[in-house]
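All protein chains but one are shown in place.
Chains: A and B, in written order; residue numbering restarts at 1 for each.
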Amino acid sequence: MSATANRSDRRLLERSRYRLTPGTALLTSLIILVAIVAAFPLLWMVLSSLKTPQETMTVPPVWLPATPSLDAFFKVAGVVSLGSSFINSAIIAVVATVAINVTSLMAGYAFAKYEFRFREPLFALLLATMFLPPIVTLIPLYRMVSYMGLTASLAGVIVPNLANAFGIFLMRQFIKGVPDELIEAARIDGCSEMRVLFQIVAPSVLPAIAALTLFAFVYHWNSYLWPLTVLQGNTDAYPIVISLSRLLSYNRGAMNTGLVMAGATLAVLPPVILFVLLQRFFVDSVVSSGVKG
Amino acid sequence: MHLLRTFARAAGTLAVLASSTALVQAADVSFLTHWAPDTVAKLEAAAKTYSESHPDTKITVRAVPFGDLLTTLRSSGGGADGATIAGIYDAWLPDLVKDKLVAPVPDAMAADTKSNWPAGVIGAASIGGTLYGIPNEIDVYALNYNKKLFADAGITAPPKTWDELLADAEKLTDKSKGQQGFGLINSWAAGVLHPFSSLLVSNGGDLVVDGKPTLDSKAATETFNLYETLVKKGYSDPAMGTSDANTTGPFLDNFVSEKTGMIIMANWWESALKSGMGDKFADIATAPIPVGPSGDKARSISYSWMTVVNAKAPADEQKAAWDFLNWLNGPSSGPNGASAMGDILMSMGILPSRTSDGAAFADRLNSDPFLKGYTETLANAKGFPVVLGGQEFSEALQKTLEALQFGQLSAADAQSQAQSDATEILTRAAQ
Partner (left out) sequence: MLRKQNRLAAAMLAPATVLIGVFILVPMLLTIWLSFQNWSTQTGFETARFVGVQNFVDIFSNSSIGRDFKTALVNTAIYTVLSVVLILPLSVVLGLLVHQKLAPGGVFLRTVLFSTYMVPMIAVALVFSKLYSPTEGPINQILGWFFIPPQPWLSSPKTALVSVVLLNVWQQVGYFTVLAVAGLTQIPDSLYEAARIDGARAIERFWAITLPLLGNTLLFSAVIAIINSVQVFEPVALITQGGPIDSTNVLTYHIRRVGIERAQGGLGSAMAVTLMLALIVTIVAVFAFARSREART
């Protein structure tokens, strides 16, 4: 018995890299404190969605629901067509993400591996569009989309977003790191440029693709102003974030806090879940995009 | 007997022929509204009933939050794929007509409408004598007060004059309990303007006369001063009056939780009060707007909503839309000789403006003491001005009044700024 006890003791000691000092205790408590402050609004949101309307209205506020209930969620499902909203959001996000990946890979490859006139000025020009707040182009872009007959449809939301300057920037950074020999070898083997790009280069920059996927997906899932402007009340095409804003018109008063919080919880889930699954790639890409070049 | 059968057969054949020709053209009609999901469900039910007898018309409802309604209307305007029908607030009509975005009501329907609705509402839905929409909702403002708080403060009757209003507000204000005597509203244009205007017209004044702002009148001076007094003496706490994108928020919550003694608000917030207060709603009563020193009798401000048809929609869609609206607002679509529209409005605690609806719902209206206070004020209500540039005029005046509420401007400065802004905006819009 003592032998096994000793062995597990030693294993515990070996595993712990952290020494307990006042300094580290302070740091740990600081970390916990910051985590709580950061997570607090989201925790409040989830807790409120489980409360009864009376509980959400009490002054001073009640924190924990006495008997958590999913009533608010069922109500939201009855008020907002969750199914079609989620599908619309998914369509917008997936199509945009795939298109952005493809166009960025192609353009990034050209900027990284080809020599041609105006390469640098063109790159600078495209990059400059990253700094343009969408509101600046909102009005004429809306008119243009209207001329194309795409208003009030998902196509109108997606089509202007099929390419993205940040994506090009990211791909160029990563593709630069792909060894030229690899590409040359493929060309000598007789591959067309498209095959080189999608069969050789793309697999080598998988982290960048994963990162761009996450970034583009979350951005378009959360996008509000442009879909709102283009869809003009066509509730069939509403993505979830806009459908939820309809909850604001649901009756009037503080007693609907639970309903609104339930809706917010539902909207938050997909991007956060996706993030938790892919976070390593996203963080890595943020790291390399921010610091290199 | 034999003759009857022949007639029946002929009628049947005619019916089949008629319906099959109707089936040839199908029209897709969309209805843009700001109503809450519960109410939208009722509208959709009415649309379904209509489609059963008119299989060639398909009606879809597009709902947006109130804060987005005008923007949605504006961004879809000028396009054939904008909503065919839209529920609009009467103040938006002049600019929409100027930009040729709404179609005039077809003549036959116009004549019918004019005979079934009161003149004031018809006026608000017409520009230059031409009718552009079918009125539905009429809203009016009255003094709402909490009888229990009144009793606690030893007040027996609601204030009839401004002096009484100030005296009562003083008695009802109790800082230790976080209680304010009179509630003001901010962050929402109508909430800021309409109570102010109600007080102004109850003081014998006006906002706009013949297209020119009259905010520099003596009656207006007294109204601005009233606000300044309410805030300076602490009877009104502007921080308790905030509103959010959907006209809910602290101003409502404070009245519901009995922290506000009196407030001037419109009839449609009845459903919000009921669901927020539960049984305590019985403590709420309504009264006419107190009369100011320069006024002769209690007046109020009213405004209306109407449904309009998109002038850029294809002709067959427009016709289908007018037919639907004719039915929806007509006496055969709802229970007991009321219209389906009237029924929908009453479910929200909103007053329908059609004369026959008023009669059909007379019992319900008379037995609801809360609404009774409003229907009585309606007789002496002036419509909120419907002018070109109305929205911009409202927003500018809203800002000035909010600055007055929060003590950033004196009454005198607020008045001169309001008048000069209004003059500039209305002249520019009329060009």
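Keep in mind that, in the parts below, contacts are C-beta pairs under 8 Å (C-beta built on N, C-alpha and C of every residue); 3 or more make two chains touch, one makes a residue touch a chain.
Just so you know, these numbers come straight off a predicted model, no measurement behind them.
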Identified contact with the non-displayed chain, of A:86, A:174, A:221 or A:238: A:221
Absent-chain contact - pick from A:77, A:94 or A:141: A:141
Residue in contact with the excluded chain [from B:253, B:270 or B:323]: B:253
Residue numbers in chain A that touch the chain omitted from display: 17-19, 23-25, 27-28, 30-32, 34-35, 38-39, 41-42, 44-45, 48, 56-61, 63, 102-104, 106-107, 109-111, 114-117, 119, 122, 126, 129-144, 147, 159-165, 168, 193, 197, 218, 221-222, 224-225, 229, 241, 244-245, 248, 254, 257, 260-261, 263-265, 267-268, 271-272, 274-276, 279, 282-283, 286-288, 290-291
Missing-chain contacts mapped onto chain B: 67, 70-71, 74-75, 77-78, 95, 99, 101, 186-188, 238-242, 244-245, 250, 253, 257, 391-392, 396, 399, 402-403, 406, 408, 421, 424-425
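Throughout what follows, only the chains that are shown with their structure count from here on.
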Contact set on chain B toward chain A in their complex: 30, 32, 34-38, 60-68, 72, 75-76, 78-79, 81-83, 244-248, 252-253, 256-257, 269, 271-272, 275-276
Sites on chain A touched by chain B in the complex: 57, 59, 79-80, 142, 146, 149, 151-152, 228-229, 232-236, 245-246, 248-255
